[in-house]
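Every protein chain except one is present and positioned as in the full complex.
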Amino acid sequence: MNILSLFVIIPILTIFALMATKSFKQARVVAAIGMGIQLITAAVLVFWYLHERSAGNTAEMLFYQSHVWFESLNICYTVGVDGIAVAMIALTSIVVFAGIFASWDVEFLTKEFFISLILLSSGVFGFFISLDLFTMFLFYEVAVIPMYLLIGIWGSGPKEYSAMKLTLMLMSGSALLLVGLLGIYFNSAPTGGALTFNILDISKITIPIEAQRFFFPLTFVGFGVLGALFPFHTWSPDGHASAPTAVSMLHAGVLMKLGGYGCFRVAMFLMPEAANEMAWIFIILTTISVVYGAFGAIAQRDLKYINAYSSVSHCGLVLFALLMMNKTAMDGAIIQMVSHGLMTALFFALIGMIYGRTHTRMINEMGGLMKVMPFLAVVYVIAGLASLGLPGLSGFVAEMTIFVGSFQHPDIFHRVCTIIACSSIVITAVYILRVVGILLLGPITNDHYLHLDDAKWYERTSTIALILPIAGIGLAPLWLFNMIGDSLAPIINQLSFIGF
Amino acid sequence: MIDFTYTLFIVLIPMAMFLLLGLVGHKMKSFAGVLGTFGLGVSWILSIITAYQYFFVAGKIEGVYQKIIGFNTVWLHLTDKLHIDMGILLDPISVMMLIVVTTVSFMVHLYSIGYMKGERGFERFFAFLSLFTFSMLGLVVATNIFQMYIFWELVGVSSYLLIGFYYQKPSAVAASKKAFIVTRFADLGFLIGILILSFNTKTFDFIALTDVNGAAIATGAGASFLGLSVMTWSLIFVFMGGAGKSAMFPFHIWLPDAMEGPTPVSALIHAATMVVAGVYLVARLFPIYAISAPEGLMVVGYIGCFSSLFAAIIACTQFDIKRVLAYSTLSQIGYMMVGLGVSGYGGHEGLGYMASMFHLFTHAMFKALLFLGAGAIIHAAHSNYMNEMGGLRKYLPITHITFLIACLTISGVPFLSAFFSKDEILTAAYYHNRIIFWVELFVAGLTAFYMFRLYFRIFWNKEPQYHHTPRESPLTMTIPLIFLAIASIFAGYIPFSKFVSSDSVPFESEIELGLAIPSVIVGLLGILIAFVMYKKETSIPDKVAASFRFFYRWAYNKFYFDELYLFVTKKIIFRYISKPVAWFDRYVVDGTMNGISAMTNYMSYQIRGFQSGQLQQYAFVFVSGAIGLALVIMYLLIH
Partner (left out) sequence: MTEGIPLNYFLVLSTLMFFIGIYGFLTRRNLITILMSVELILNSVNINFVSFNKYLYPERLQGHFFTLFIIAVAAAEAAVAIAIIINIYRNFKSINVEDADEMKY
């Protein structure tokens, strides 16, 4: 049994175990144990991967395994990982683990909630391990559909509207994506031979350029909808605001990275020529995302909306860096995916905890929480500092790698866009400090708050599980940087053929 | 060759203290203060040892001070040529800064044990002080420009945490936010400068960048943009970052507000160390500035000159003691920038550079002394405002004498330290740029005036009714005052040019009497005017203010720059950019999506007429379809 398939099997076993539970307390314990095992498996994977690499294994994908599924259409269940996928898997397992603990208080239909959540996470894991386009798409859908239930039933505010909008927009993105994938499939054998869905095989051949010009935008936009590409990002503010805590954590932290990962692994890896030609359009859109999202965040008054716009800005930076198409910028993009995933999960967890106590998310109604909930407040400040790119935390590493890498691009246009994107460090500082000042500092505005208690053990577990990797990557990034950098070799080779 | 690896401890001990005090400080109560101070004390002694070893034992080879790498490791490998290292670079100015930072920090730590006694968050204060010291030391010994940027940001955050120490006061929260955002904006310039610089020179390393014979200085001379070379542009951007941290115009607005922090913080950060980071940055990159980007150096000089004049004028009108000292700091840093701006490279040409660094050194001592003394005064008089005080010389003898020494020093009275450093700056200015020279001479007079206005108003003048009798501070607070006063007197006798110079080659420098005498006269004139106006209670100040009416009001309100910035940020950025963006996103972009769904609903509503429930309608459609199909097939069969 391949270790990678474990990442899909363990969640499914957890779901079966959950179906057998009888009370909400049992359900959450089972979920925690299941995802704890998942986290340990991820750690094992990371260490095993690094060990294999240092032992000299230079295969493109490690732990490769393939089972034929539909022979006539050449669809296989193919799994394999490289450094980037390993990083993403590690991110997901940490965020899911933290998310289970952040949802310790859910009492309404707890069993069904955890089942949906874990089903969603199994889809995400499956996406990261797949190397067959069809299987990848299948897992992608598995990751998107439970969102509707999770937001619509356990959400808050205009949850039906948000759930509907989120699901429909993501579905239309995947509709575009399906067209793109089929386009790739039908062009996967230009010189004769069998059509294939296997990513590695397709990357070795060149898809005809006319087909690429048509299908690259479709695929990129299809993944971009999930990756918060302007102007397809509007499902994000309402969706995140109405979703329950763990769902927001998982969605902003991990699902939005599916978009970035897909853009990288499918759109750009398989169609590099078109990517090179059309990059400028998407660079303009992503630069707008970065600055627009940040400005939009300043004017918001609801904590979750601020964070949602912040996510739009940071995820825009991911796509921006990917489009620069040089090793450093792409390395930075992947680190930003990991870093932002952890940070935004932490933010949403904290917001959920604050909301659970004060029952409001509007910052004007709260104030002086540092006195009342010191642990949560300090963690919030640390998360905020990570978001604005303080050295010593992961956000700085990611952003600086992106800026330096993007600036190395020979074209003036790209460098000007890089400088515009750099301005986001100031705008981010503005809205982060604004929120910290209104929410946490200053005098206590509401006397009811004096009775609120600080974080409980499960909340501490959740937040510390997220802070440790943020600080770890911030202080010692070289191992992650190298792990990802080595795995970028195939795509950089591809790009060098087109004269980079 | 001595192994300088032990210098790593100078930087790491404060970091360890920060972690220790941050995590378990609240269990230690007042021992936290002792622990923090002890840690700093160890760093201080190690710095002195390093300085001795560097300057007197191992630093000089063939008469040139070497740049020695004490420690270096690759932290992040960005491209094949660009990598961010973490390391310790020892050269004359970094070793000098080690002494400055650790000395002032140690004094402030000692002082804070008494000053912050009994306050809530006592341990938190010492933790943040250690964090700040760690960041500043890391900045000072940086081997490459990115490491400096990293610690630059950390220094900014430490400053934010310390200014906002009394976090329940809205004014403190606002001040800390303002400081951070203004410096962040300047840091954007710094980042852009780093990007452009590294793109052209392909390296971050200081030794490679500032090698006079090296490739870095030679590149970039070619490409040019709007008349200035690429190197000049990148260095101007880098200076923008320095100007932000050093509160030069137009980034000066955060420094006066930063006085919301506790007074030891003002002494450490906003007088002696963080605010000179910008000066240090220019000094660090000085060879490139002087050789490849002389226009950049001109910018540095003019901005420094304007800032010093601007700040000195405002300082003459303020009543809050700490604000006077803050503007004084601004003015003196302007002097340091001027010193760099009028300097050439190499030997006696580099007089300005040497003088600037010398002034940095002496200024740290007497400015810290002034602030710590102000802290003692504020403690004793329970007020920040000098018009609520008077006659304190009877109650605070030690504070009085040390404060007086500091005031005499800053006014450039002969044989005290600043006389030497300030005059050398004026000398360098005289030979390079006459306009700057005259302006700075005038500023010297203003400096003497407003400092003695402060002195006389607090310690002489009419004594008000005090609620509590002012008492002298405890020993932990007065010992640092005495130490710094001694440093202020004797630091001037260090033959600085033997140690620090623009090309690391020691040279001789003398005081030019022809230039020293006017500055002394101007200083004494300032003291005299202040004596006349403020020693006894008179109505002269009010009459002067009334006669200058319009100008006075402008100066008192700091030329309305704060209001201008507030206008730009609140009205323009918030109301005219941010809100429209949010509106656009909700109603236009999102509106399009909602519109699509509304249209889909509408179309579906119209189409539902097909399911009317009427049997005959269904049959009609069925029959029409069949007939249509039959016609098509017949058509196709015939053709």
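All chains are identified by letter, namely A and B, in their written order; residue positions are counted from 1 within each chain.
In this section, contacts are C-beta pairs under 8 Å (C-beta built on N, C-alpha and C of every residue); 3 or more make two chains touch, one makes a residue touch a chain.
Keep in mind it's a predicted model, so treat the numbers as computed, not measured.
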Going by the whole complex, the chain not shown touches B
Of B:T5, B:S171, B:N387 or B:S612, the residue touching the omitted chain is B:S612
Chain B residues touching the chain left out here are 608, 611-616, 619-620, 623
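The rule is short, and it goes like this: only the chains that are shown with their structure count from here on.
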Residue set of chain B touching chain A in the complex reads 74-79, 82, 84, 146, 149-151, 153-154, 157, 160, 164, 167-170, 173-174, 177, 180-181, 184-185, 187-188, 191-192, 195, 198-199, 573-574, 577-579, 581-582, 585, 589-590, 592-594, 597
Given the complex, residues on chain A that touch chain B span 165, 168-169, 230-231, 233-235, 237-238, 292, 295-296, 298-300, 309, 327-328, 368, 370-371, 385, 388-392, 396-397, 400-401, 403-405, 407-408, 415, 418-419, 422-423, 425-426, 429-430, 433-434, 437, 440-443, 477-478, 481-482, 485
